[in-house]
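Only one structure is covered here, and it is reproduced in the block below.
With one protein chain withheld, the remaining protein chains of the complex are depicted in position.
Letters A, B and C mark the chains in the order given here, with residues in each chain numbered from 1 onward.
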Amino acid sequence: MPASTMMALRKMRPQRGANLESVSVPAFGPTDVLVRVRAASICGTDLHIYGWDRWSQSRIHPPMTFGHEFCGAVEKIGDEVATVRPGDFVSAEMHVNCGHCRPCRMGQPHVCQNVRIIGIDSDGCFAEFVVIPARNIWKIDPAIPEHHAAILDPLGNAVHTVLAGPIAAQNVLVTGAGPIGLMSIAVARACGCAMLFATEVNPHRRELALKMGADVALDPADPAILAKVREATEGAGVDVLLEMSGHPAAIHQGFEMLRQGGRASLLGIPKDPVTFDLVNDVIFKGATVQGIYGRKMFETWVQMTELLKHGRLNLEPLFRERMPLEKFADAFSLLESGQAGKVLFYPNGSPK
Amino acid sequence: MPASTMMALRKMRPQRGANLESVSVPAFGPTDVLVRVRAASICGTDLHIYGWDRWSQSRIHPPMTFGHEFCGAVEKIGDEVATVRPGDFVSAEMHVNCGHCRPCRMGQPHVCQNVRIIGIDSDGCFAEFVVIPARNIWKIDPAIPEHHAAILDPLGNAVHTVLAGPIAAQNVLVTGAGPIGLMSIAVARACGCAMLFATEVNPHRRELALKMGADVALDPADPAILAKVREATEGAGVDVLLEMSGHPAAIHQGFEMLRQGGRASLLGIPKDPVTFDLVNDVIFKGATVQGIYGRKMFETWVQMTELLKHGRLNLEPLFRERMPLEKFADAFSLLESGQAGKVLFYPNGSPK
Amino acid sequence: MPASTMMALRKMRPQRGANLESVSVPAFGPTDVLVRVRAASICGTDLHIYGWDRWSQSRIHPPMTFGHEFCGAVEKIGDEVATVRPGDFVSAEMHVNCGHCRPCRMGQPHVCQNVRIIGIDSDGCFAEFVVIPARNIWKIDPAIPEHHAAILDPLGNAVHTVLAGPIAAQNVLVTGAGPIGLMSIAVARACGCAMLFATEVNPHRRELALKMGADVALDPADPAILAKVREATEGAGVDVLLEMSGHPAAIHQGFEMLRQGGRASLLGIPKDPVTFDLVNDVIFKGATVQGIYGRKMFETWVQMTELLKHGRLNLEPLFRERMPLEKFADAFSLLESGQAGKVLFYPNGSPK
Partner (left out) sequence: MPASTMMALRKMRPQRGANLESVSVPAFGPTDVLVRVRAASICGTDLHIYGWDRWSQSRIHPPMTFGHEFCGAVEKIGDEVATVRPGDFVSAEMHVNCGHCRPCRMGQPHVCQNVRIIGIDSDGCFAEFVVIPARNIWKIDPAIPEHHAAILDPLGNAVHTVLAGPIAAQNVLVTGAGPIGLMSIAVARACGCAMLFATEVNPHRRELALKMGADVALDPADPAILAKVREATEGAGVDVLLEMSGHPAAIHQGFEMLRQGGRASLLGIPKDPVTFDLVNDVIFKGATVQGIYGRKMFETWVQMTELLKHGRLNLEPLFRERMPLEKFADAFSLLESGQAGKVLFYPNGSPK
């Protein structure tokens, strides 16, 4: 039985920072589930909210509890909930779709035009408890370890991106070796890609890219980079570009390296509009460019569950600190230092 | 039996203009076909070559005969040719693929990385005779009229673009009502699209767009244009964008009107790099963007043959002047005046 | 405000026939909607239930109200229903999916492994009122006439089948010109198919097939039938087979007429196992065979709404009698006589 109050990491004011606050355990409706958070993971978006960048200023309405990557145990369920039971170990799809717009009706709920994101548009999971609509709950297979269960949200981004087109036997370039880029390397490798190139400015992250399974990790500043990729692909370029950096130069370089008729799947978020050589990079190239957002509901969740429970994904190099919620300032400063890897919070007590 | 010389419209010098010249009937190899041109049609690319724009300066090597849209009768065949016979009425895929690069091997010869285009990279069809490799010859179904057979190259661009994804029951926006945009309207209408919007700056072309089958033809400068499209699509925007203008403002507007999860197929060629709101127009939108180049070999040719021979395409509003090759200056100046529509040359005598 | 009792056409006993009975207006839960039925249409399945065939004996549990094709006005809504309001004119997807099995999770709710069908597994729409879960309600676009709205269930079967693969510019064979076969003809024609063949034993239905848009309606007993289809398709056979008869001979003939690499979409339900020349008809042919069940939720509903509201479908030849529920015996005997076409009931008063 939950106490009436709980600790939560909250954005209190429209400025840099966050506060650990005592707040009421949230109320929940008849179709909702109350989850006791076991582990929560910090997303790049959380860094933006913490740092209060331009995007945060336009989207976030303090005071609110942030955080949207987590796993935990169901504490209580609403009266109409039949598919989940107290004690179930779960994570959740935090994008709540409307169910009646045209994308929702066309089998594309992941690009719902009325989406609401828990932890962005309403209180999230950097807290002892979080409320989730029952239909967004995802039960964790017992074969999946807790720290993997805490990062299903970003891992789902990676799986969604990699499996948005053929990957087996394809030569692949991952531009940007942040956490989702690194996970994409593990997923592409597990799914039978051919040559796997990564580009990344940070040498530590290039190391990690190799540990995760990249064949080659290149510095984008290397003047011979295009020649190297072309040579390794018999002059064609890569079959698949997985763009994870959001950086204009990386996007440009990635498209340059993409072969005629290739696939470019874009997940990284540029801060500003990007100037594109549309003719040579897309049109004459006959490229297919896919914007990737969220996770397919719930095809991506099924896919990553299978990959995880059968031990197909090499994710361990990715994990860094595990800490209680109180140490949030340390956690954010570690991540702001530019080190890739996932930091986990344990709001209800110390990690195993 | 062809005479030893013929008349050809040739780019003689690196400057604006062209010349009607007497040249040798071209020689052909054992796997080639010599075609007596019945009708040839002028492409926007031919206007660029005639006007000697920046692109032409970098790609065209005078002296050469240009023109790449045509139909005609086979005059003679090479010794190794078994699939075509003298007298066959034919057109041709003018993109000659290499057959051994990775796109060619992956079933994407239309984006061959070593493509050579007849009429661009070698002598074309604005002449009494043209030489075509036998495997690029397309025999014309007898149910297809001659003036339709003369425009299969650009009609194929339209068919390729429209059928690059689902079109039946889709709300569609065609940006740009030049000849290929107009043909795309006819094709999308024939293939069961739902609401069909066209945008076009030129009022005469907007008229044509309606005649070809658009439900609504809008002026891009109309400040209410986005509101109109959204209202007609219950707030969603269109399912499919067919970009035919190459104009940055139209591209931007087109993506703005595209619904979440929609398809954008790009055929129009921008002169310069285009600045893109990649986040909102592609990534968060979960859009699929397809660069369209040439025609699928030869799926597109089969498709357009079926549509034409069963009378599914309303193309008549598209056709304008038919003239002998000598009147080329009139032809180019008519088209440079900005009127849409196809002008046909008859290098071997007057049109029917 | 509904009265407490209503008239309903019910299967009372495990034997041929049905009874018009006075029963309580059904109760509904917090997420349900009570609909006053305007028009209901008779499906082949209803004929089976009425006639009490082998399938009915294994699946139907009398007493129950049958009927699953309808339209009507929302009378009342449950407390948790926010997306539908009293007075809305609606139809419904009568296949209620579970939402948590693997097909549901993989974006294929139409093949849910725990599906429950209203009108088969629980009380249906041959009554003054019917109860539908809110998420299965489909609002009718005002541009769609009432008698079209009454047949969205089988029209959805047709749209699902036709649009399960490419149809534009394809040569198509529809085997079986019952109601869904006839609708498929209208849909394929609207979506730009090339040559459209129908096969049907009943001459009256062959007439109807031509009225709906078939180019050729053939008697399957015609010994030259295969030669005719081959000749009209340059020896290849059809690109697409839409199997609507469920008859083994038609299935066999259909596959014989299918070209190498073609698509066969099967909706017709054979009574018994079918013997198949798997090697020549599927494996060496490189055919793709699709089992079609129900309607995609809700992509098919969006598609048919667009086709109907833009007037793309020629459906009028399909409609036959409109009658009050009391005349059910006449209705069933008319349909049992083998005439195709849709008969509509008006349980709440006479048709317009």
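Following the convention adopted for this analysis, a residue touches a chain if its C-beta (ideal position, glycine included) is under 8 Å from a C-beta of that chain, and two chains touch if they have at least 3 such contacts.
Since the structure is predicted, the reported quantities are computational estimates derived from the model, not experimental observations.
Visitor: Please identify which residue in A:A194, A:I225 or A:A249 touches the non-displayed chain.
Guide: Only one of A:A194, A:I225 or A:A249 touches the chain omitted from view, namely A:A194.
Visitor: So one chain is hidden, and I want to know which residue out of C:P26, C:P103, C:P220 or C:G341 touches that hidden chain in the complete assembly.
Guide: Only one of C:P26, C:P103, C:P220 or C:G341 touches the chain omitted from view, namely C:P103.
Visitor: Identify the residue among C:H148, C:R259 or C:K342 that touches the chain left out of the display.
Guide: Selected residue, touching the omitted chain: C:R259.
Visitor: Given the contact definition stated above, which residue among A:I60, A:I132, A:L307 or A:A331 touches the chain not shown here?
Guide: Touching the chain that is not displayed is residue A:L307.
Visitor: Contacts of chain A with the missing chain: which residues?
Guide: Residues 159, 163, 166-171, 190-192, 194-195, 302-304, 306-307, 309-310, 312 of chain A touch the chain absent from view.
Visitor: Could I get the residues of chain C that touch the absent chain, sorted low to high?
Guide: 101-103, 106, 108, 110-113, 233-236, 239, 251, 259-261, 266-267, 269-270, 273-279, 282-294
Visitor: Given the full complex, what residues of chain B touch the hidden partner chain?
Guide: 30-31, 80, 83, 99-100, 102, 105-107, 135, 296-299, 301-302
Quick note on the criterion: only the chains that are shown with their structure count from here on.
Visitor: Going by the contact definition up top, give me the pair of chains with the most C-beta pairs touching.
Guide: A-B
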